[in-house]
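Shown below is the structure under consideration.
Heads up, one of the protein chains got dropped from this complex, but the rest are sitting where they should.
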């Protein structure tokens, strides 16, 4: 069984590598973050985070007490996710951005597609499939260090302005151990493992499309300025 | 607002009075319980209890972080309900009944209808509507004392054989205070209150139809015996 | 396979016999219909009929093109059911009753439970299960002749005032042949047949509880009058 967790780890690492080669991360490495790009990013983070408790609860609906550990995990994890979107809005306000505008903004089609995909996984597949999303999400902090570094370096954000990422990351160390235990206990057949892995890969890939779309939108709004400069 | 909780209390009392006048409760008072009637009852209790965590989770799906207290309540309550059905099976086994048979039994149409009604409330109405069900369920122990007395008196059950009702009732004192607080906080418009009250009345009424159907099935299986006697 | 259709036929006949022994039908035979009882009945008929197209469409959601005949049946039948509730409102208006009042009325818990049960069947079971409901509904006209006779005899209704039942019954002769063909083609395993039969029995039983609850409500409103008389 340890082998399956290793396959998950490899799939997550592979997905992040792919993201690193995309326009958002390449820009992050070369140029860093400015306020507009950061607000654009956090706006999308808000719009998918605000559904996480709900789609985690949805995944529990077809789990019965014959898998009471999985049922309890789904419901407890849903409970713990509730309100995390409010941390994103707090962080936006902490830099003087208008959180109401962010909350009301029409999110990118990539974000809508991501949210819809997670809901569809939760509704139509076994509850173990959504663990593929939790797997990389609860362990992402080692993979997004460059992003957090840029937030501190380029925008001078303090930990108190990064509650979503920082406070979250401490909690998620425990969460991730729980995810590993649950995956280890309940993803016990090749079919269940294949679905979990597919969702891990699918959600991380779609997450990457959000990052790149955030970058593309930011670049599009700056194009006239650049044109003027050149 | 205290008035609305009083209206809920009155509606619950009225619903129980109605149940007391029905065939099940009348039989309970006149003749008490025998093992067959008790097993028949617990079988149905199992078949609706095993959906309570799930339909409570379902109610959370359309609650956002703008009502984060309600969202957290729904998810935490769902978590706490998870596995309570296993207590019913334990109690059946504790008197030598076959819990597998009970779990596999086709439940009464009244039980299926009750379960379907709660799911439909959770799916199509605001999450506050399902609080009407929680209201009487979490405070039922004062209303079903005659039933618990009969379980002890007629079937000589110990507390260790009544884990669902006894252990549950201790926990539910706190649960009920939570329900009252949540109802008080979130059922704030006449429309929301009307829905909560409608679901309180509807679910308690349908619960009564289950009890009477349990009695009718029990009576039907005994009819030949009675016919032989007379 | 003919045997399964025969079992359905027997189950439907048995369900109707049960209804005939209940308070509504006994009253119908002894005393006939008055306007209040008829309006009370039609109000509930409206409140379950208005969901039939929708729950039939719901049953199609998990049928793929590997059973394209079943998929097409579900969707075509849903299409044909659309708007039938309007015929009920028309018939109420044709006798001077206020169809708006009927449409806004809170329906009986038995009606809500029936509707919820059909939705839950459509959502959680195979699409063939809901055929058990269609089976008796589309062939009910031979079984409810006494009701239609009483509508003509006691309330002097013409066919133009009974569009829901009369026009419907002509269409349903063809519908019923379709239902039989679809049941014959797709209820091909013991498991599928058991579910269809369970839903046939369950929905017809719950339909009976609606009729008896209509009668009980009518009787309750008349009780004071009777008390005055005696």
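Per-chain numbering from 1; labels A, B and C assigned in written order.
Note that in this section a contact is a pair of C-beta atoms (placed from the backbone, for glycine too) under 8 Å apart; a residue touches a chain by one contact, two chains touch by 3 or more.
None of these values were measured; they are calculated from a predicted model.
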{"item": "Touch partners, limited to displayed chains, of the chain removed from view", "value": "A, C"}
{"item": "Contact partner of the left-out chain, one of C:18, C:72 or C:152", "value": "C:72"}
{"item": "Chain A residues touching the omitted chain (full complex)", "value": "106, 109, 112-117, 119-121, 198, 201-202, 205-206, 209"}
{"item": "Chain not shown, touching residues in chain C", "value": "50, 53-54, 57-58, 60-65, 68, 71-72, 74-76, 78-79, 82-83, 85-86"}
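Simple rule for what comes next: only the chains that are shown with their structure count from here on.
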{"item": "Contact-graph separation of chain A and chain C, given in steps at minimum", "value": "2"}
{"item": "Computed distance of Cα centres, chain C from chain A, in Å", "value": "48"}
{"item": "Gap in Å, rounded to a whole number, between the CA centres of chain B and chain A", "value": "39"}
{"item": "Chain B and chain C: spacing of chain centres that average the CA atoms, whole Å", "value": "29"}
{"item": "Sequence positions of chain B contacting 2 or more other chains", "value": "none"}
